[in-house]
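Note that this complex is displayed minus one protein chain, with the remaining chains in position.
Chain IDs A and B follow the sequence of writing; residue 1 opens each chain.
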Amino acid sequence: MADLIGKDFTPPDIRGKVTGSAKYAEDFRMDGMVFCRLLTSPMPHARVRSIDLRAALEMEGVVGILTADEVPEQNGPANNILTNEPHFVGEPILAVAAESETIAQNAIEAIVLDLEALPFCVDPLQSLHPAGPNARTDGNTIVPREGVQEVKWTLDDFAAAGEGELPMGEPTAEWSYGDLEAGFADAALVLDESFVTASNAHHSMEPRTAMAYWQGGKCYLHGSTQSQAQVLGGMARYIGIEPENLVYIAEYCGGGFGSKGGAYPIMSIPAHMSRKVQRPVMMRISRAEEYFLGSARAGFQGRIKIGFREDGRVTAADLYIIQENGPNSGFGDMGSAAGAMSLVYTPLAMRFRGISVLTNTPPRGAQRGPGQNQLATAVEPIIDKAARQLGLDQVDIRHINAPDNNARYGAGQGPVTSAYLKEALDLGRERFGWDERRARSGQRTGSKVVGVGVGQAFHSAGSNGFDGLLRIDPDGTLFIHTGVGNLGTYSYASTSRVAAEVLKYDWDNCEIVRGDSSRHLPWNNGQFGSNTSFTMTRTNYAAGMDALQKLKQIAAIELGGSASDYDVGNETVFNRSNPSRRITYARAAQRAIELGGAFSGQEVPEDINGMTRRSVEAMAGTGLIGVARDNLERNGTVPALSAGFIEIELDVETGRVEVKDYLGVMDCGTVLHPQSLATQVKGGAVMGFGMAVTERHMYDTQWGLPGGVGFHQAKPPSYLDVPAHMDWAAVDIPDPQNPVGAKGIGEPAMGCAAAALLCAISDALDGHYFNRTPIVPDMIVNASMGRGQSHRPLQVNTQ
Amino acid sequence: MMKDMIPGFELYQPVEVDRAIELLGEFGKDGWALAGGYDSLDWMKNRGKRPEAVIDLDGLDALKGITETADGIEIGALTTLTEVERNPIIRERFSILGDAARKVASPQIRNAGTIGGNVCQDTRCWYYRYGVSCYRAGGNTCYASAPEALNREHAIFEASRCVAVTPSDTGPVLVTLDAEMVVRNGSGERVIPAEDFFMGPAVDIERMTVLDPGDLLISIRVPNTWAGADFYFEKVTDRNSWDFALVSVAAALRTNGDQIEDARIVCGAVQCTPKRLHGVEAMLRGQSRTEDLAERAGAAAIEGAEALNYNHYKIPLMENLVKRAVRG
Partner (left out) sequence: MSEMHPADIGREGHGTSPPTHTAADPPGTQVLLPETRSGWSRRDFIKGVIASGVTVSGAVYFGASLTSPRPLFAQGVERLISLNVNGNVRRVDVLPGETLAMTLRYKLGLTGTKLGCDRAECGACTVLIDGVNQYSCSTLTHRVKGREVTTVEGLETDGELHPVQQAFIDELAPQCGFCTPGQVMSAVALLSQNPDPTREEARIAMSGNLCRCGAYDHYLNGVMRAAQETQNG
């Protein structure tokens, strides 16, 4: 398979992006459309005592108001659609629809809202203290499988921790493997480090605007999501209808980074409003609202004790994480962080303990490498610290601990499908000229110092069990139906090419069908978790093989013999021993329609999902249908691994850091689409740099007010904050559990860059470790000028 | 807090300066002079400011452009920052002003943002911009100076109930260059030295400049006094685009060999107005430009600095910037 795989191509959706014809949710218009704006909570935790809507309702141009009791209440600590007990500044209480946004905004100001202030919390450690506040009235932690609980540690727990050390009271999650005590006893060096990694906003470029209207008993919803098929069921539930009555359109998504992975509640507001006011409703989400409603990365207050042998091998690791979880159920970052620890460093023994604490800050959710990337930023500098103390090279100490194909992962210590992190380190070491650059570390020119660093990251990168769906129409065109979504990575396209590859199709005769649930799409996974390249290649391969088999069977019926006598090429099916005996794909498709049965989708496999089944039924009799569930062998975790190499110049007088060079090396199996991988590596690095040195949530602790709303305050990196040139490479060794050898990538590409930059800063400062992410100029100035830091060591959501 | 959608107002688009002044006088506090719009529209969209009338200055071509005068140059208040950056006279004689203009915000903002707007702009204290009712907003407290407040960007000098800082990049440079601001209103015209143009909270806690309602900044005159001097400008920020200064320094040294004949040093973002370092300037006069002098200048510059919870880094940072300015 070499024709389409591993080649660059022009994805079908790119032209619309450069011409402006690509339509995102806010670009759609309907006759009679009205505008909906949200009244959001000004307080971090409050209860609505009364709402007076009279003046607002009387205002000319106001069409309707939607309150929390008119929409389905979400159970437990879930993100709400609307609420009368907001748990964070910015949580929507009600929505106002009007002829224009300005009128809607004026109406909101005319609403008299009586709010009762409730206790709030923005720092998990405070909440765990016996006298500390709780973010919710029903508790302060989320316990796996048990929901919201109140957990308070004891004064002794706090007293047991020394200055700057994380107290470690009773956790709510724990696992371990190996003999921890023996591991530490074996160690030549034991480090005990407490650390903080900040929360930060996703700040997707496109705020999650949505537009909805009803027609013929169906709800039409234009939304912004990374995924397609995965969204339908959830949105139908939020709207209170059957999935069959929802048409969901999301051809383009202006960024998600995990925050738009599936359905989310507020996207249903225009649907509810539209049903109420009988007009199409556009709910434009502003940048400030996107900060509040657009998810955030969970912060960590953590501590790790690591034991190293003389040669740098990690003998034991004891990891404790307090997760700053927002007010709702959040995400499983701390568990994932622990998983990453177990794989990237393959410690001989390990324990993880954690507790997920609620705070009155924007709800947290998955953000690019959720847990894994926080861990990378926290632990990679500690590895460097150990290397320094043991007299080892930073690449060497990583190499000895890096996973290979026999590595074990996580609590269950299960197998991995493949792992080539050592190879990535080797490749990067050479390509980056690591040894030569490392010799320059510490070199000083005036106030500028050279620093170098290497960073690593991991994310699981593949799933299975989803349905592929193809159609060859009587003209001979191949339609590849894909329900995975479109995050902007083009992997929906590169993975679709696998089907074309199987069928040896000319790519110019192929069309990808996607982006609108009424286009008969199959049940696919979502575009999240770095999984697309692995999962969708398998899925499209399965459908491709099904179509291939049917083509051969039809040829056998037409021309005699059995299916195994036939092969394909140039979009014909031909007899191997007598190639002149052949039929075109177009002809085969016509025959498929005539033959019916499974050939044309009149019969479907038993094991496909209901959504796929419905799609096939709708297309039955229109061509040759290839449909199959991915039942290929699947055993173990699919790991995407990465190593980032960096050289910086740090100015000790101003605290400014300039990245001079960066190389990201990926272990993502076979490279499907080189240009796209390049852009993932570099784009991930940019986001990683932001995580490392500029971005963080900030909350005034007295009032619970957010200080990092909007791009200017949140500080995502600009052109001038990253080097003019960045480099990329891939190990390009196939994974055995994928028909083309591909694994996903995307998340580790960010973590390894963030980690490398943090390591390089400490390197430039001759081994000064901050145990904190991000490291901002003031911290560097304080360190280089020998002053203390302003923040307390374990403080979160602070400057 | 950010609410979006500008509330209604009456829009006036005069093309004559006199007419603009007439309108500004007529509306007084209820009017708003709109230059580039990058400070103004933020306030209006956030509904923090709701003028009844907006007087759009963009049609006042007479206030655009840079001209030679008998003893210097005159920069129309509505000259864009891009124009200031690229102007050949400024490049040749007052390169420090072009350097500062180039560092403002982003290219698109510089293309429409004006030098007048840049010096008149309101402070960026995040509490104030959030919309809380603080002193500067007419209330009776300061949130940024509270014991646990997040104030890493705030002042280390001249705190007087308010601890906000000047966000302007060109302001400190204009003070360095001994510039003068030409202000006109219905009663006539007056000329104010740049150093006296800015106001701290001790004088008026609700305004950043001496402009009263009805006043219009017409132009900025830069004398040839410092033309071709040894200039130094540095702005330390988090990011290299869009961000306001954490601390900035603007310096002009007139040297004879390595002897300093005269000096101007002004820091930005350390207090509510551009901070001219008179004491340091006196220290430098007649001295040789050495590393030792630079160090002493830095130490002198920060005397009397008082840190808040999160901004003590500004003290060594300011010291270092002054050192670098003297070092050259």
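Heads up, the rule we're going with is that a contact is a pair of C-beta atoms (placed from the backbone, for glycine too) under 8 Å apart; a residue touches a chain by one contact, two chains touch by 3 or more.
From a predicted model like this one, the values you see are computed outputs, not experimental measurements.
Student: Of A:80, A:622, A:676 or A:737, which sits in contact with the chain we cannot see?
Tutor: A:676
Student: For chain B, which positions touch the chain that isn't shown here?
Tutor: For chain B, the residues touching the absent chain are 1-2, 4, 6-11, 13, 34, 37-38, 41-42, 44-45, 47-48, 50, 52, 54, 56, 58, 105-109, 111-112, 130-134, 137-139, 143, 147-148, 240-242, 307, 309, 312.
Student: Hey, which chain A residues sit against the chain that's not shown?
Tutor: Residues 8, 10-11, 13-24, 26-27, 29, 42-45, 49, 60, 100, 102-103, 106, 109-110, 114-121, 125-126, 129, 131-133, 137, 158, 161-165, 167, 203-207, 252-257, 284, 286-287, 487-490, 675-676, 678-679, 682-687, 701-705, 710-712, 716-720, 722, 724-726, 787-794 of chain A touch the chain absent from view.
In this section, only the chains that are shown with their structure count from here on.
Student: Could you list, by residue number, the parts of chain B that touch chain A in their complex?
Tutor: The contact residues of chain B facing chain A are 1-8, 47, 106, 126-127, 130, 132, 143, 146, 148-152, 234, 236, 238-243, 246, 309-314, 316-317, 320-321, 323-324.
Student: Quick one: in the complex, what on chain A touches chain B?
Tutor: Residues 37, 42, 89, 101-102, 104-106, 108-109, 286-288, 447, 653-656, 694, 698-703, 705, 707, 709-713, 715, 717-721, 776-779, 781-782, 785, 787, 790-791, 798-799 of chain A touch chain B in their complex.
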